[in-house]
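Structure first, commentary second.
Every protein chain of the complex appears in place save one, which is left out.
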Amino acid sequence: MRRGLAIFVLLAAAQFAGAVERFPPPDFSSHVLPTTATPMPARWGVSWLDVALLAATLGGAGYFALVRRSRRGLVILSLAALAYFGFVRAGCICPVGAIQNVSAGLTLSDVFLSLPLLVYVLLPLATALVVGRAFCGAACPLGAIQDLLLIKPLRVPQWLAQPLGMLPFAYLLTASALAAIGGQFIICRLDPFVGLFRAGHSAVLAVVQAAWPVTHQPMPSWLVAVPSAEVSGAVTLAGLAVLAICTVIARPYCRFLCPYGAILSPLSVISYRHCTVTPAECVRCRLCEKACPIDAIRPPTPELPASSRLAGKASLVLVLALLPLLVAAMAWAATRFAPALASLHPAVHDARVVAQGGNSPEFDAMLGSGLSPGQMMERAAVLQSHLRDAMAIAGGLFGLVLWVKLLARSLRRRRLDYTIDKSACVSCGRCFRYCPIELQRLKRIGRVQ
Amino acid sequence: MNPSQDNQSQSDTDSASQKKELSRRDFLRSCLRGSAVVGIGGVIGVATARSSAAGSVWQIDPAKCTACGRCAEACILTPSAVKCVHAFAMCGYCKLCTGFFDNQPHKLNSGAENQLCPTGAIVRTFVEDPYYEYKIDEPLCIGCGLCVKGCSSFGNGSLFLQIRHDRCVNCNQCRIVDRCPSQAVRRIPAAQAYIIKGKEPKR
Partner (left out) sequence: MTQASVLRTAPSSNRPRQAGLWVCAPMAALVLLTAGLLWQNRTQLDRHWPASSSAMAELKKQLAATKDPQAAEAMIPHIRQADLDLRQQYFSLRQQQLWGGYLLLAELAVLATLLHQSLAIGIAPAKPAQEPEPTRRLKSALVLRNVLGLATCGLLAVAVAANFLSTQRAAPIETAKAPLAAAPSAAELAANWSRFRGPDGSGISPLTDLPDDWDGATGKNILWKTPLELEGASSPVIWGKKVFLTAASKSSPQAYCFDADSGKLLWQQEVPTSQRQAVEVMEDTGFAAPTPATDGRVVATIFATGDLGCYDLDGHLLWTRSLGPLDSTYGYASSLTIYKDLLIVLLDEGAGPEDNKSRIAAFNLLTGLPVWETKRPVGGSWASPIIAATPTGDQCITVATPWVISYAAQTGKELWRAELLSPDVAPSPIYAGGLVYVVNAGSKLAAIKPDGQGDVTRTHVAWSAEDGLPDVVSPISDGKLLLLTTSGGRLTYYRCTGPDAGKVAAEKQLDDLVFRPSPVLAGDKLYLLAKDGTMVIVRWGEGFEEIRRCNLNESCKASPAVASGRIFIRTEKNLWCIGTK
C-alpha cells in the first residue's frame, strides 16, 4: 500500500509538472504551428535479417569445422562475421550481452524482450549442442578480432589458466543476478571491443558518406543503419590494452572473461558431434601437441601406479562430500558482494548519493520526484535484498560449477590419444594442418606409417 | 612409425574397456543433451510469453527529467543523441522567452550576448505581435538542457529533452542511464519511440 501511495504521489506530481501553463498558448489565426519532428531509425535492435545471417554463419561454421575441415573457410567466415556483426552493426547486437536482456526479461515485468533477440541469444546455444562452440570460432566478432590480432602466442601456465577459467562463470552469474533486479548491464559496460567496433563503423561510414555525393544519390537506409557519429572515448585505454594483450595471448577475453562462453562450454561438452584434431585414428605422433594456442588439446594420460589410484579414490570421496559445503560457502560469499554491487542499480546509487547529503543533481531530482531520502533508501534496501537473494542463487551455482571442475580433476579418465577438450575448443581449425593424417587425407603427403 | 605398435596387446584390452566406458558416457551425454534442449526450450517458452516482435528504444521521460545536463556528456556519441525538442502546442510564444534569453538579457534580440543557448541552436522568429516562435536547430544542439531548465522554471515547460532516434545507436546498455540522477531514461516500445510533452496518453 505504501508503494501505491508513493506512485500516487508521483503521478500527482508528474501530472502537475505536465500541466504548467503560465502563459496560455496563443490562438493564431493564420500561423500554423509546426509539428515536433520524431525521426525514426532504419532498424531497431536485432532484426530477423541478423538472425538469418547468424544462422547461416553458424551452419557454415559447422560445415567447415566438421565436414570440410577447412581452417581457411572458418577464417573467411569469421572475417565476414567481424565485418557484419562487428563493423556494420557496430557490435551492439551480440548474444554475449543479450544474456542480460533474457535474465532481466525473465524476472522483471516491465522489460521488453524482442523475439528476434531471444532467438539470437539461443541459436548459438542450440548449435553448441550439435557441433560445439562453432559460434566462438566463426560467428562471434569478439572472437574474430582476438583471433586476427594474435601474432605470437605465449602459453598461459596451467596454474594461472585454471583459476582464471573460473572467471567467466563468476562474471556470467554476477551479471545475470544484477540484470535480474534491473541493474546495469555490466557485460555491455565492460565490453573491451565494442568501442572499437563503433569507432570502426563510424570511420567506414564517414569515408563512404564523404565519397557518396559523387553518385548524387542519397545513401540507402540500410547503409546508414547506425548513424555516422563521433564516438567519444570509444577506443578506451583499457580496450587498447586488451587489444595489445590479444597479440601475445590467444583469445584472452574468450578464455578468461566471456560470460557467454561459460554457457557454451558445458553445452559443448555434451555436444552431439565435435570437430577433432585428426580426421581418422590418432597415431600419437605428438605433432599437434603445441598446435593449439588456447591449450584445448589434451595429451594422453599416463599410466598410473596402483597406489595413486587408491589415493585418487579417497580424494574423490572427499570431493563428492564437498558439494553441499562448496555450494553453501559460495552462496554465502556471493551475498557479501551484494551491497557493493547494488550501487550499479541506478535507484540504489541515487539513494546513496542523496543519503550522503550535500547538493547534487540526485538531490534536486529527489525533490522533484516527491520521494524522501527515507523512501529512496527504503527502495534501495528492497533492491539490495533482492540482489542478495539473486547473488545467493548465483553463488550456489558457482559453487556447483567449482565442484564439477574439482570432480573432473579427481576423476582420472584414461586418454590414449591426443583429444580435444570440448569445453575449451572454439573450433578455429588451427590444429587440422598439424596432423599428418589430415595432410594425408588432403593428399599432401603419402601414407603415414 | 606408429608408436602404438609397441604394445599392441595392451592397446586391445584398453580399447575394449574404453568402448564400454564410451558407450556409458555417451548415454550420459545424450541424457544431459536432452535436458539441455528441454532447458533451452523452456527459456524460449517462458520468454516468448513476455516478448514482442517489436523491439524497444531508450527514451527520456520529460516528467522526470530535471535537465541536469549530464546526458550531453554521458552519451557515447559526441554530440549526444539527446537533443532539445519543442512541443509547440504547449509554447506560450513569449516575447521574453526564458528558454531563449539569458538571465536579464541586455536587449530582446538574438545577439549572442542575450542568448542562453551556448551554441545558438534556438532560432527565434517573429510571428505576430507579441508572439515569437522558437525552433531548435538540431545539428547545433548539444543537449546541455540549459534552455529546458530556463523554460520549465519560468515558462510553460514546452522545451524538453528527448533521445533522437536518428542519432541514437540504441546501445544495449545506455550510458546515460548510469548517470541520470532522476532515472528518467527507460526503455519504451519502439512503436512509440518518443514521449512528447502535452501529448501524453491519459493515465
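Going by the order they are written in, the chains are A and B; count residues from 1 in each one.
The definition used in the following text is that a contact is a pair of C-beta atoms (placed from the backbone, for glycine too) under 8 Å apart; a residue touches a chain by one contact, two chains touch by 3 or more.
What you are looking at is a predicted structure, and each value in this text was computed from that prediction instead of being measured.
Note on the undisplayed chain: of the listed residues A:L326, A:A347, A:L387 or A:C425, the one touching it is A:L326. Considering the full assembly, B:H106 is the residue among B:R24, B:H106 or B:K135 that touches the omitted chain. Contact between chain A and the unshown chain involves residues 1-2, 9, 12-13, 16-17, 148-149, 151-152, 158-159, 162-163, 166, 196, 199-200, 202-203, 206-207, 230-235, 243, 247, 285-287, 289-291, 299, 301-304, 308, 315, 326, 329-330, 332-334, 336-337, 339-340, 352, 355-357, 367-375, 377-378, 402, 405-406, 409-410, 412, 434, 436, 439, 445-446, 448-449.
Touch with the hidden chain on the side of chain B covers residues 69, 72-73, 78-79, 102, 104, 106, 111-113, 118-120, 142, 144, 146.
Convention: only the chains that are shown with their structure count from here on.
Here the spacing of chain A and chain B, counted between their Cα centres, is 20 Å.
On chain A, the positions that touch chain B within their shared complex are 11, 14-15, 17-18, 20-26, 28, 31, 33-36, 38-41, 44-46, 90, 92-93, 97-98, 100-102, 105-106, 111-118, 122, 125-126, 129, 184-185, 188-189, 198, 226-227, 229-234, 267, 269-272, 283-285, 346-347, 350, 353, 360-362, 364-365, 368-369, 413-414, 416, 449. Touching chain A in their complex are the following residues of chain B: 1-4, 11, 14-15, 18, 21, 29-30, 32-33, 36-37, 40, 43-44, 46-48, 50-57, 62-64, 66, 68, 70, 75-79, 85-94, 127-128, 131, 133, 135, 152, 154-157, 164-173, 177-178, 180-183, 187, 189-190, 193-194, 196-198, 200, 203.
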